[in-house]
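Only one protein chain is missing; all other protein chains are in place.
This part shows chain A:
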Amino acid sequence: MSLSRRTFLAAIPAAALAGCAGERPLQVAVVWSGEELRRFNEVVDEYGSVNVYSAGDNIGALLRGPAQEVLPDVAVIPRLGLLFDPSIQGRIRPLTEAGSRQPEFWRGLVTPYGSDERLGAWFKIAHKSLVWHRAGEGTPPANLDGWQPGRLAIGAADGWVLSDWFENVLLAYAPEVYGGLFPPLDNADWWRAPQVASVLKLLGTIWRSAFTPEQGRRALTMQFHDSILDVFVYRTADLVAAPDFALPVIERYAGKGVAAHFRFPAYRQNPPPLVVGGDVAVAMKDGGEKAVDFVNWLTRERKKPDALTRWVADGGFLTPFTLPPHELLREPAQELKAAANAHYDLSDRLLGGLEGGDGRGLWRVLTELFTDVTVNTVEPDTAARTAQDKLYAGSREGAL
């Protein structure tokens, strides 16, 4: 405590003098908070003089903002779409080939069409097509068609949880539509494809079968972590669809060795879906070569153990290079490397009217779909059509 107090007292003059110091440390903006931020700081401490600050979900506004002087030198962004936002792309300094070589699929994601320069490099990647259950208690369904998951937990308060559901069903059902829904290909008509309506209906049917209106209302107040607690601590549910980074949450609250998972089910003869996510590190123009060096350092392949490999070892953190020691994560990590039927998280690529965020865009439409089919007991067919109309309206430029 005494040390903390001293840190605190030291911070006041430090804040006052911040402007007067000589060379300023590299400014790194991230979205994490709490435990994740602490671990990121451990990784960065091995580099030297770097100032990490959390911009949270506002990182898009920060990077687009009018104030040039406050742009960070480096940003670690969980939303790939932001890299291709016209008002941000121009502020990014492309990486040189001298940096680390990441797998082809992942390099492709950060390369603009018709260009061979990369806008960023992957710091962390995630497997979002897993369904978790208590060890020894769940059996994977044969097929997505007619899947009735029974007692399901969904953290519907977090829009990204619902959008992960949508993306998995979409990628399982109609992989050919997936690629047309985000820039640069997107034209609003893709959202009117009949497959999108079928996917929304299938999604509504699955949710409807798993929730009574009262449970639906509760689910709307639960976040991602709450849904995990429901399965592994309170045991009021049996299944939860969640990315690989659910593992440390499970182990923290329920202990080790209690969990197992299976792949998100495939639709009929289609390959199983693989929705991936990840945090990409980018160097901003004003950061100069220093920023590029830092990004290359941060995303390099690790040969020796360091803070990052310790993070990987503790679970819930995958990179394009390191194979995690945790046996539950080995397979997902290999699937990420192979990247068969893999697509990056749709809601994190959308820009404009459908861009994610609480109370807006795709998240809001899916929340309303969820509320309709579970709480208001609207027929999935009707609710799906309403949702598709909203998506189409949202995808047109300048629309709300």
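The definition used in the following text is that a contact is a pair of C-beta atoms (placed from the backbone, for glycine too) under 8 Å apart; a residue touches a chain by one contact, two chains touch by 3 or more; residues count from 1.
By our rule, contacts and distances are computed from a predicted model.
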Problem set entry | Omitted chain (choose from "DMSO/TMAO reductase YedYZ molybdopterin-dependent catalytic subunit", "NADPH oxidoreductase", "Sulfate adenylyltransferase subunit 2" or "ABC transporter permease subunit") - UniProt protein name | "ABC transporter permease subunit"
Problem set entry | Touching the absent chain when the full complex is considered, from A:Gly34, A:Gly90 or A:Gly136 | A:Gly34
Seminar exercise, completed: Given A:Met222, A:Leu336, A:Leu362 or A:Ala387, the residue that touches the chain left out of view is A:Met222
For this session: Provide the residue numbers of chain A that touch the chain removed from this figure.
Result: 1, 3-5, 7-8, 11-12, 14-16, 19, 29, 33-34, 37-38, 41, 52-58, 61-62, 64-70, 72, 156-159, 214, 217-218, 220-226, 229, 233-234, 249, 252-253, 352-353, 355, 357-360, 363-364, 367, 370-371, 375, 398-400
